[in-house]
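Shown here: the complex without one of its protein chains, the others still in place.
In this document, chain identifiers A, B, C and D correspond to the written order of the chains, with residue numbering beginning at 1 in each.
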Amino acid sequence: MNKKNLREEIVLRAGVNPKKCMKCGKCSGTCPAYDEMEYHPHQFVNMVDTGDIEPLLNSESLYKCLTCFACVERCPRGVEPAKLIEAVRLSAIRKQGANRMTPNDVPAFVDEDTPQQLLVSAFRKYTK
Amino acid sequence: MRKLSLDNLNKFFAAVAESKTIYLPVDQKDGSAKYAKWAEGTEWSNALNTVRSPKDLFFPQTEDLMEFKTEGKNIEIIDIRKESEDFVIFGVRACDVKSFEVLDRVFLSEPVDSFYASRREHAIIVALACTRPSETCFCTTFGIDATEPAGDVSAWKTDSALYLKANTEKGEAFLKSIEALTEDADTAEVDAQKTKTAEIMKKLPLADLTTDAFGGGKTEELWNNPVWDEMSQTCLGCGTCTFVCPTCQCYDIKDFNTGNGVIRYRCWDSCMYSEFTRMAHGNNRLSQKERFRQRFMHKLVYYPENNEGLFSCVGCGRCLAKCPISMNIVKVMKKIGGDK
Amino acid sequence: MQMKEYKPLIVAFCCNWCSYAGADLAGNNRLNYPADVKIIRVPCSCRVNPMFILRAFQRGADGVILCGCHPGDCHYTSGNYYTRRRMAMLFSMLDYLGIERERTRVEWVSAAEGAKFAATMNDFVEKVTALGENKRLEDLRCKR
Amino acid sequence: MQRIGVFVCWCGSNIAGTVDVKAVAQALKLEPGVVFSTDYQYMCSQAGQNMIIDAVKEHNLTGIVVCSCSPRMHEATFRKTAAAAGLNPYMVEIANIREQCSWVHKEMPIGTEKAIILGKAAVAKVNLNTPLTPGESPVTKRALVIGGGIAGIQTALDIADAGFPVDIVETKPTIGGKMAQLDKTFPTLDCAACILTPKMVDVAQHDKIRIFSYSEVTEVKGFVGNFDVTIKKKARFVDETKCTGCGDCVDKCPMKKNPNEFNMGMDNRSAIYIPFAQAVPKVATIDAGACTMLKKGKCGLCSKVCGAGAIDYTQKDQFIEEKYGAIVVATGFNPISMDKFDEYAYSQSKDVITSLEFERLTNAAGPTQGKLLRPSDGKHPHKIVFVQCVGSRCASCAEKGKEYCSKICCMYTAKHAMLTRDKYPDTEVYVFYIDVRTPGKNFDEFYRRAVEEYGVNYIKGMVGKITPEGDVLKVQASDLISNKQLHIDADLVVLAAAIEPDKSARPLATMLTASMDTNDFFTEAHPKLRPVESPTAGVFLSGACQGPKDIPETVSQAGAAASKVIGLLCKDKLTGNPCVASSNEMMCNGCSSCERVCPYGAITYTDKEFRMPDRTTQVRRVASVNPAVCQGCGCCTVACPSGAMDLRGFANNQIMAEVDAICK
Partner (left out) sequence: MQKITRDQLITKAVELLSNGTVSAVLGWKKGEFDYDITPAVFTTEEEINNGFVYNDFCGANFSKYLVAKTKKLEGKILVFLKPCDSYSFNQLLTEHRFDREKVYAVGIGCEGMADVVKLKNKVDGIVSIDYNDDGMYVDTLYDGTVKVDYAEVMAERCINCKSKKCVAYDELLGEDGEVIDSARFDEVASLEAMTPDERFAFWQGELSRCIRCNACRDACPACTCEKCVFDNPGSGVENKAPVTSFEEQMFHIIRAFHVAGRCTDCGECSRVCPQNIPLHLLNRKFIKDMNECYGEYQAGAEVGSRAPLVDYTEGDLEPGEVFERGENDA
């Protein structure tokens, strides 16, 4: 899949328009996982928009996003970066044809402090 | 006289329809009847008569006369006249048959109305004798025998058969064309029916209605009768009576601009309308009283004056049934002729 | 033989103050919409008599759209409120008689909404095109 | 039969680029009534207009169709041309083949075909046009200015100086508006009060100006030149003519704990109050909601101490009816509410403030006498974060922010940052911005000085969230240039809140029948060519009610609005719009349907004697339209069942002819 098609597919899947971004950085200002990330939310938006998606697909940043939707809530332009990140993440998972998490991995995470809800949502997020 | 078994009725219609369009009374959704084209499956109505008279078939409510096409500033006149094809009107009552004579005198006298003439010429009228007249019937007043209807072919319907008798050459040719379906018959059954119906006719509530007070030459006498004021005062001025009337023949000629040209058409008009006979100076009958008087004077005085005493009412009773305020020619005739 | 592409005929009544100006703005911004849309300028949407709408259908229009100021913004204060009631009732009646709903529409377009004007027209033309020719409210004489 | 001339304009390539103008002229030549048809490069030019005039004379034209740009552009031009050629101006119709044809359709055949149809519709209409003559109405030579901020003040002064009486209606107890609350003004840094208060005094002393303070407009009727306005003077319980503004009552009033609106609620005022020292009129006002005398009938202290005997607890709202020839709207702006911006903790911490609150904090007449102190603990803040574009340029949700740029925030934030660094060099100042917008004379220089000379830290990026923790505000933000997330422990955060039109503007617009945009800013008659006029004749716009503006812009617009008003009031008579409704009395039923829908009360009924078609005479109740009051909307024409009511210039048969031509 070429660069342009990939961009279109991600934009379609995310249902948001990265062109609306006015580059204010509020998403990154608001992001709780910012320091864990190689590419930050505002960069995500810009890179998707410019079609520079390959580095994102290969970045751990994809899995650092907590999907807390703070950026979605606060984006003044309705770009909703988390949805774009989710869309790229899906591309990665689909592309490698493998899930980042398998049922076998689950027991390793189970302990008293981890809410089950977290596991369920992580499972949903990291599998096809 | 020929006889057609009622079992063969549909075969008969089908046979006629092979070469000609045949119109006959059929029932409508609301229970009333109208003339319609016969097609496979069409049922012949038992109704005494149709709401709209068969005059529609010679003198339709609207009819295009000619067309103009415009292109830029040029106008082209298009002749849309065409010769009518042969058709049959089946089941016409005696009163309606008589109405054709009234219309003929208008449309077939010079200048001849070619649209009407063409249809009239190509029509074969199969008239049907009445057996169950309604209380509103008063054809006898105008000398019409409902049991012996005129037309190209007269017909009598009994419980089992339809008796047919040709009155004209056209009628004979018509009967000839369906000879295979019919057989020769004597007149016994028909005569019996006629006698029975004639008895009923005598008992009708309007049987003693006369035209004595009317006829040509009565204009001066009747014009200023105070009855016109009294009887017209609640007339709504709608056109119902004129539109259901088999003898009303007034029309208006209008132009319709289609955007690319003009269609010149005629449509029925009604002397009851305030817009009727509008002329350059305006309207010549300004009050409803004048319009009301016009209608009845025309039927009962002016028309006979110009047509050897022939009244232009045939006593079909349609206006009696349909006037929204139940004002009608019978009430007028009785009032002027002296109640009872 | 190639079938001629069906092009609907759309009559748009636009109020002078908002929607006609909105249409002008669409022009200023070069926002395309099909040429099938022909605009008639009226002072206010409330000037549009149901007779005009029926007339358009009679003469061969496939769709009629009426545009006015947003409710509350009428240049004449209340004209579009009356329009709203009149057209709601008229359209409901047309629907009752079995005329397709999508052939008639009222849309509020302000003088600032050039984009909305163009988008509305695009959408309306698309819907009417899908319906095809107006058969239920036509006058065959006008198609001769 | 009309003799119509058709004039097809190329508008350079604007029309001719997509429309075959020659073909249009050719096609229209064949239309009924058309005797002459031509095309020209610029019909609106002098040469083009002369061409029309010549053609009218040469071909004895009785009607003109110009196929050109929108009638909203040049209809008036061509009507004048027609008049110059001796034709009635209303014998002109425009076919809009630019905005609604050549500019929206790309292909020549399509554009040409449509242009011809639009031309045919115009020809069909002109065929039915009749000469119309406008009526005349007198002009009341008095202006009303609604709003007493700098915009209203300047407009009123300019109109009054030209010799026309002006009334200012201000809802607050004093005029002065937002500018009175400001400390310094950018980019010159002169003190707002120093330049505003002399103007306020001028207003107070001008013999042509009346001030209705603490008042509202409640009803507007009539039309340009003849507005009937009802003004509600709210009861202030103080006789304005007696009060000297000495302030004794204010000192003695026991009810002192009422939030002081003038200081953005950051300190308190008494129940009887004068908003600020330079208030005009300098008259006390009793806050009825706070006064125990008015609420419970106990106290009466102010009345006792008032030497002038000005206190009147029985005062009632007063309604004043006045006639005006022109109305200027100057209702101004307000910062939007910060309540919805949870991420900035505005409602959680007193130390998160808006810029207008910051103005009061730094103003010598403010709650802290001009010392920059934290509202929470009165301590001097050492680290201040300014956040720009709070609620501006916010397209995502309408209930939270505004889609537009508020225009003034970049400059006042630079001013605040600069002044803070100037007065308190020990303070660290951060400004988070998306873009710094400084178009304006000396604006960018001003901003650069803040950065270069005063060491304000401008950071490109937005603050994501602010969390109050102890006595600091944890600011989390992104720095887009260095691609870092910043965490700053600030002492004070200042939010540059978006500004929005005053809430009173919407109902006022309805009363005035003036249109508004989706943001409730008043719409101008033309965005470029008529920026200070509302589309409603006789209503003018001044200041931020039309869109965000800084002071110099406001003042210049105020002057422009004034000059338009003066131009109007100079006239003794106005010629009206002849396209008004008229009733055919022979067909009128007298049913009152039209009267009920007329928004202007232009329709009245009279009993008239008629000769009926049946030769009788009858007295019938029939409608008649006052052409000076009718504005020509045409609502009555549809309400009328018999079609007796018709609209001149947009008659039933004209519109139907257009429909027919289009649907051909």
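We adopt the following convention: a contact is a pair of C-beta atoms (placed from the backbone, for glycine too) under 8 Å apart; a residue touches a chain by one contact, two chains touch by 3 or more.
In this text, all values refer to a predicted model and were calculated from it rather than measured experimentally.
One chain is not depicted; across the entire complex it touches B, C, D.
For the options B:44, B:265 or B:303, the residue in contact with the chain missing from this view is B:265.
Interface note: of D:394, D:450 or D:588, the residue touching the hidden chain in the full complex is D:588. From the options D:597, D:629, D:647 or D:661, the residue with contact to the chain not on display is D:597.
The missing chain lies against chain D, touching residues 586-593, 596-597, 605, 616, 618, 620-621, 639, 641-644, 652-653, 656.
In the full complex, chain C touches the omitted chain through residues 50-51, 54-55, 57-58, 71-72, 78, 81-82, 84-101, 104-106, 136-141. Where chain B meets the missing chain, the touching residues are 28-32, 34, 51-52, 61-62, 132-136, 200, 203-206, 230, 233-234, 236-240, 242-244, 252, 254, 256, 265, 267-270, 273-275, 320-322, 324-328, 330-331, 334.
The rule is short, and it goes like this: only the chains that are shown with their structure count from here on.
Relative to the centroid of all protein Cα atoms, the closest per-chain Cα centroid is that of C.
Centroids built from CA atoms put chain D at 72 Å from chain B. Residues of chain C in contact with two or more other chains: 59-60, 142.
Looking at chain D, one finds that residues 660, 663-664 touch two or more other chains.
If you check the complex, the residues on chain B that touch chain C are 67, 256, 258-261, 263.
Within the complex formed with chain D, the residues of chain C that make contact are 9, 11, 16-18, 20-21, 23-28, 30-33, 35, 38-44, 46-52, 55-56, 59-61, 69-70, 72-79, 82, 86, 110-112, 118, 142.
Interface of chain D with chain B (complex): residues 30-32, 613-615, 660-661, 663-664.
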